[in-house]
Structure formats: C-alpha cells, structure tokens
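Taken from a larger complex, these chains appear in their original positions, while the remainder are omitted.
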Amino acid sequence: MALKGVTRASLMQVRVLDLEKSLQFYRDILGLVEVCRTTDGRICLKGYDEFDHHTFVIREADKPGLDFLAFKADSDQTLTEIEANTKKFGFPCEVIPANSDQPGYGRRVSVKVPTGHRIDIFAEVEMSKQHPDVKNPEIWPNGIPPIGVGACAFDHALLFGPNASETVRYFKEVLGLGVAEVAKTPDGQGDLCTWLTGSNRPHDVAVLEFAHPGKVHHYAFKLNSWTDVGRAADILTINNVVIDAGPMRHGITRGYTLYFFDPSGNRCELFAGGYAYYPDMPVRVWDFDQVGKGIFYYDRKLKDNYLEVVT
Amino acid sequence: MALKGVTRASLMQVRVLDLEKSLQFYRDILGLVEVCRTTDGRICLKGYDEFDHHTFVIREADKPGLDFLAFKADSDQTLTEIEANTKKFGFPCEVIPANSDQPGYGRRVSVKVPTGHRIDIFAEVEMSKQHPDVKNPEIWPNGIPPIGVGACAFDHALLFGPNASETVRYFKEVLGLGVAEVAKTPDGQGDLCTWLTGSNRPHDVAVLEFAHPGKVHHYAFKLNSWTDVGRAADILTINNVVIDAGPMRHGITRGYTLYFFDPSGNRCELFAGGYAYYPDMPVRVWDFDQVGKGIFYYDRKLKDNYLEVVT
Amino acid sequence: MALKGVTRASLMQVRVLDLEKSLQFYRDILGLVEVCRTTDGRICLKGYDEFDHHTFVIREADKPGLDFLAFKADSDQTLTEIEANTKKFGFPCEVIPANSDQPGYGRRVSVKVPTGHRIDIFAEVEMSKQHPDVKNPEIWPNGIPPIGVGACAFDHALLFGPNASETVRYFKEVLGLGVAEVAKTPDGQGDLCTWLTGSNRPHDVAVLEFAHPGKVHHYAFKLNSWTDVGRAADILTINNVVIDAGPMRHGITRGYTLYFFDPSGNRCELFAGGYAYYPDMPVRVWDFDQVGKGIFYYDRKLKDNYLEVVT
C-alpha cells in the first residue's frame, strides 16, 4: 500500500454540556449517524461515508473541550513501533486495552503531548453496520440521502497549546505526518501554526502555539463542495445555530469553510475542497502578517477574537 | 511520510495526429500549461496546480494512442527496489537515463506489462517554473485564473489489454497500489476491470481485460467540482469538441465525469470528486450486469460501443 | 403592475395509471406538497415555493397524458376580456364555475385550441395554507428544507399537436404571451416549434407541430441551479426512476435540464436557470438542422425517438 503508517485523524471525543441537546445538534443538524451509547452514557457517532465503528464521541461534562484526538495506523505492527518510538521520543504514553472505553476499538497507544492534549493511536476497529455499500454500491449507503447538512466524515482538528513545536515534531517524527503549510511567528523565526497530514488531505491536524494547554480551536467535518457549504449555512441558519464565520475560503489549504458553535460552545467547522497534498510538495509558508488572508481569504484579516475563543 | 512508495500516476505521453492542433486543444481548451518542446519536436505540458516539470506529453505520429504511463515513487531507493522487484516478478524492464527523452526527469525504470503497455516509474523530477505559489500562496499560481476548462492536474488512465489480471498483480505487488473497486466477469469468477490507487484518489489507473494489447480507453484530467464539469461541457461545446458522454456521475469512484475526444480521437475525461480512498476500506465489487450503472450511474446502462472505441 | 394580463402557466392536470404510486413519485421523490384530494379522487399538489392553493393535479385514468394546462390572469376583468377575445378569435370556449372541479379556484375560461389541447385561464385562487413565509420569512416555508429533489414550482409544458401556428397565434394575440424562441421547419419557411412566455421565464409553454392532437411531450418543475439538477439525478437514480436525458443544458432558453418518466410514462423535466426574457428582446431563431443543438446543447443532436415519445 502506498498509504502507510498513520493515515488519518479518525476519532475524537469531546465534552458537551447537555448530551441530548448535543445529540440533536450533531445528528439532526450536522447529519452524523448515531451508532451507540456507552455504558457510562457517552454517545458514539460517525459520518455516513465512514466504515469505522464510530469516529466522534460526545461526553457530558461541566466544561466543553477535547478529551482526545485519535489517529489510525495501518497495522498492529505499526502501532507497536509507534509505542516504542514514543517512549524513545520521551513522551509519556500508556496502552488502553481493546474494547474498554471505545466500543469496537482495538488497543490504543495514548500519548500526552506538550501542548497538553491527549493523542491516541490505534490500528484495529470493527466495521460499522451502517457502512457505505460495498456490493454494487449506491452513492449513499442503501441509497438513502444524508440528512441535515450531510457531514460525511470527520476531517481534522486545530489544537492550541504551549510548546507547539514539540508536538509538531512528535507528529512528524513518530507519527510520520507530513507538513503541508506553516505560518511564521511575527519575527519570522518560529512557527506560529503548522498544518500536518497523513494523506492527500491538506490537513488532519494543525497545532498553534498558545499560552493555555489542551485547548481546541475547532474540529471539522467534511462536506463535498462549496455548494454544500452554502446549503449548510442555510440549514444552520434555519436551526438558529450561531455562525462564527463563512461561508468563505481559506488561503491555507484552499478549502471552503463555515465555522459555527455547537450548543456547548465548541467551535465546529464544515470543510470542503482544498488541494491534494503529496509529500513531494514544498511546504507552503505564510508570513505572520498574511495569516489573516491565509484563514479569511476573502476578508484578508482575522475576525476579532478569532484566535482567542477556544474550548 | 504516510504517503510512501508509489504515490501517483503522474506522467503520460500520448500520440496525436497533428501537433499544433493538439496543442491548441490541450492548452487553450483544456487549460494545460505549455512547458517546453523537446529537440525531437514533442510538446510537454502540465496542469496549473502541479509542481512537477511536466506531466503530459504529446508526440506527433500516424496513429493516436498511448506511448507510456509513468508513476512517481517517493525516493531513489524505492525506485531501485522497484527495479529489483520487477525483475524478480519476471517482467522485462530497462532503465531510461535521466534527462534523456523527458526534460527535467531523473532516471526511469521502464516496464513492459502483459496488457501490452509500457509503464515507467521515476523518483526525481525538477520543479516546474510555473508551479503553484509556495510563499503566501494565492489560490491560483500568481493569482492568475486558469484558462479554458481549467484542468488542474493529470488524474488517471484506463488501460485495455489481454492478461489484465497479471498487470493488476504487478501494480499491487510491485508498485504497491491499492485496489479500490473491481468489476466481475459475467460468470462472477474473474475480474473484468480493476481500479487501483496510490493515495486517497479513488483511482490512478484502471485495467480492463481486452483482446487487443496496449490500448487506452481514456485518460483523465482533474477538475474541482460538478459545477466545473458543467462549465467544461459549455466550453467544449462552444469549441465544437465532440462530447462522448456526460456530464454525469460514475457509480464506480462516485466521481463526476465528462468524456470527449481530442482532435486525434483519443478519449479524454474530465473528472471531479469521488470518495477518499483509504487502504483499510473493503474493495467495492460490481457484478457484471451492474457495470452499466457503475460507469453511467444515471442512465444505468453502457452507451453503445463505449467499451469498443479505444486508441 | 408591470406584470399584467396573463402572467404564467400555473396549473396542470395530468392522467396517471396508478394514483398512489404517482403520489409517491410526485410527493416523495419530486418533493411536491400534497394539498388535498377531491371528492372524485384526484390529488392536488403544489411546489413548496408557490402561494396558490395547488398547481398540479393527478387523475387516475387508463391512459397517461394531459387533461388541461391553465394560465393565471391578473384580474377578473382581464379574464372577462379574454373570454370575449377568445370568442372573437373564433375558438370554442366555455366557463367553468368557481369551486367546481378545482378546489379553491375561481371561474375558469376553458378553450379548445387547434392542437387539440384544453387551455384554461383563471384569475382567482385561494392562497394555500402551505405557502411561503410572509412575515420575517425563512428561505423555506417554516424553515423546513424541501424533501426529495425539491421541485419548487410548476414551470412549463411542451405541447404537441397539429396546426401549431394557430395555437401559437392564440397564445400571442389573445393571451398576450411573448415569443422567446422559434425553431424553423426544414424549408426554413414555417415554425416547427415556438417557445412562449408571460414573464421573465424563458418559457411558460412551447408548441410543436405534430400529427396527433392533444399530446404533451413533457411538463417541467423548477429547480434553482445546475447543482440541484445534478443532485436530482442522484435522487432519481437511487429511486430507480428512468432518466430519459441529462443532466445537460439546452441551447434554447439556456436552461439546465433533466428529463425522466413518471410511473405512468409521462415525461417530466426538472428545469433550472435560463436567461431572463424581456419583450424588447429579439426572437431567437433556430434553423431546423440546429434543433438538436438547441435541445441537447452538449450532444448537439436529438436523442433517438426524442420527438416521438409523447403522452
């Protein structure tokens, strides 16, 4: 296989303030599929176009935010290598046994990165019963059109925290992710933000230097087109969802985007398009004073508080 | 890097009957960028969104068709391994020195596969001067909108020839491509056609069992959306290009598509969308009697002579 | 008002072979709203974006086809004038009293035109309870997204019959419709087909010279965009609806189009776009040998039997 090692960000667990209200949001408005509930009351969901058991979990808590982001590796052997290399790299890690907190999932290597986030890596997961057709497939599973905005898959997350360069180095050197784009610090010497990917996606994860550890700026689900992004804005509006920015385009990744908040204040994104990344491409570099254009391509300046509001 | 080994089909040389007429077609109508002419009179082109020196070459000849299709490997070491593995696999191969027939290209391993096609593999190529922006990039190189239909990159080719299963086995076992979809023979025992990929693309190459060796059914350039496919049909029409089929959708790959003929009778495709393939996905399988739907999703039957007209 | 007299084709009654199957087709797949059933068992429907009580009626019968097409006039006074002018013009006409066969409708002037069709004209109709929002309106009634393909309104019909020029003359001289486009007969002397409109729509009705009287080639519902036409093809396909042609574009009207058959064999169209007609525009004229391009802009030739299959 040409796609080897860690191929994608593919599971995320987030904290929400009200479970049922959040379920209604992610299922009925974003269009995620409800897969199951865990014995401790979390809800597992997935995009209609994903094969894995589930890819997004909501957990009721006092504060919103991210519990962990997980990456999928191509084999158990790769996972074993990652465990060894993580220890060698010097980051604390433990192994979470199969079928403990995540139904259908094999063992996970769980790493604490310096930005304060928990990053899991796994290789095995059961196929969801609600998977895309495999035999004479219709374009939608069982020929049933997606509901809500039709989010088809988990896409990526933007993490905020201190010592971003060390987290990035881990993602590159141990997980083997490629760097698609970098935004420089004001003095041009350091990296303010780095966009990394395990495949053609322009990003699976991005990491931005930030004073407070363990923060998530947003996480994104995939749509198929600019038209879908526009229709999503229509549907979010009629459902009184607070839109933060967009529909618009990023300079960085060139993707079409819409930012909005879930009922708990977690910023979500719907993302479509973007170029196809290959590791033989040069890293695209943004000067600090062009970051506004990089994110808000049409307005060419950052929205007020855009980099301050996180969960 | 998570994208390793052979990552994509990325260079093709085709025969055309009239060089200047073909240049006008590929450059002014499809929107490819003219890069250079070789000393022996061939013309090298590329998509505006590609970094490599060139990715598409036209050569004047008496008959249209394919000279060779080339894949890009991630390193010279991989190339050396492929050379050894090809010999071990038992297929004849030779090495074409750097900078011989393809300006800017490093050495290529050139293999004759049983379907009668020449397949090259290379690892090194110079970056084109007309590459996408790398520093504070605009969405188009230098902020100049693409011309014509705006084909942004070479995408894939469908090869026809005998002993398809052997060529497929080589693509899988030596080049490491993944199988995204398969169409079965009438008896359900064999494979009529196999779609293979080196990345998230749903296909880089497909191979169909056919009596005559070395044939190409079509080769495709990438567009960004269904809307671009529709606009391409408008632009081909006002330029009197013969449209073969579409705008429509494939069931196989789920891509949006438009087929048409270049001035020499080579069938071209403009392809957009399609799902993101990952190697942990099951192979999608089409029964023989559903192949019409697989290719012509809306009409649900093959167009007359669709499988007979090749070059 | 600048839109005066007869402003649009806005009501149609068609024959279907199986009422419930047809309801399922028009309501669940095309997305029309079911308004009511008449005491004699017909079903009244409308597009979600229409204010009138209903605009489309299906009646169970032995043969498919058109019962009548009705136009809306701006006032009862205009209706009275049309009645007088129809008699003066020499066409048989009668008045159908208010609230007889069409619930919610005022009196209709019913005319038999030489092509063998029944054409009604009315001025008064109750507003549907399921009308678009009027107070702080959402983009969809009550903020509920359309279902199925989301047909938003009745759009137009293409009538086939003998003495087309006389029916056209009536539409122009008595109903006051404007001629947007004309296709000429092979000798260039006569009109094979005429496209007429009461507003900016490029057509409300078209009339084609044909040996058999009272035939309908197709009737169309409105979509909002090329993207909606593509999505409609997806939805018709997963519902196993037979697609006749498209997604494609017309040269005539420049509209985007998809043709398909209802369960009784009536050809339907989904139509989007097209230029905005104004009466000060010259009539656009198509030579007979260009009619293929006029209808099938991308293929530039008529599909086999396209002009023969009617109901």
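Here the chain labels run A, B and C in written order, and each chain numbers its own residues starting at 1.
We adopt the following convention: a residue touches a chain if its C-beta (ideal position, glycine included) is under 8 Å from a C-beta of that chain, and two chains touch if they have at least 3 such contacts.
Quantities reported herein were computed from a predicted structural model and do not represent experimental measurements.
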item: Assembly copy number, counted for this structure file with 3 shown; value: 4
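Definition applied: only the chains that are shown with their structure count from here on.
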item: Type of subunit B:subunit C copy interface by residue overlap (half), same or different; value: same
item: Computed distance of Cα centres, subunit C from subunit A, in Å; value: 48
item: Euclidean distance of C-alpha centroids - subunit A vs subunit B, Å; value: 31
item: Cα-centroid distance, subunit B relative to subunit C, in whole angstrom; value: 44
item: Residues of subunit B engaged with two or more neighbouring chains; value: 226-227, 249, 297
item: Residues of subunit A touching subunit C in the complex; value: 138-140, 143-145, 225, 227, 234-235, 237-239
item: Complex contacts: residues of subunit B adjacent to subunit C; value: 226-227, 230, 233-234, 236-237, 243, 246-249, 256, 297-300
item: Subunit A - residues contacting subunit B, complex; value: 1-8, 49, 51, 72, 74, 127, 132-139, 153, 176-178, 197-201, 224-227, 249, 251, 254, 273, 275-276, 278-287, 290, 293-294, 297
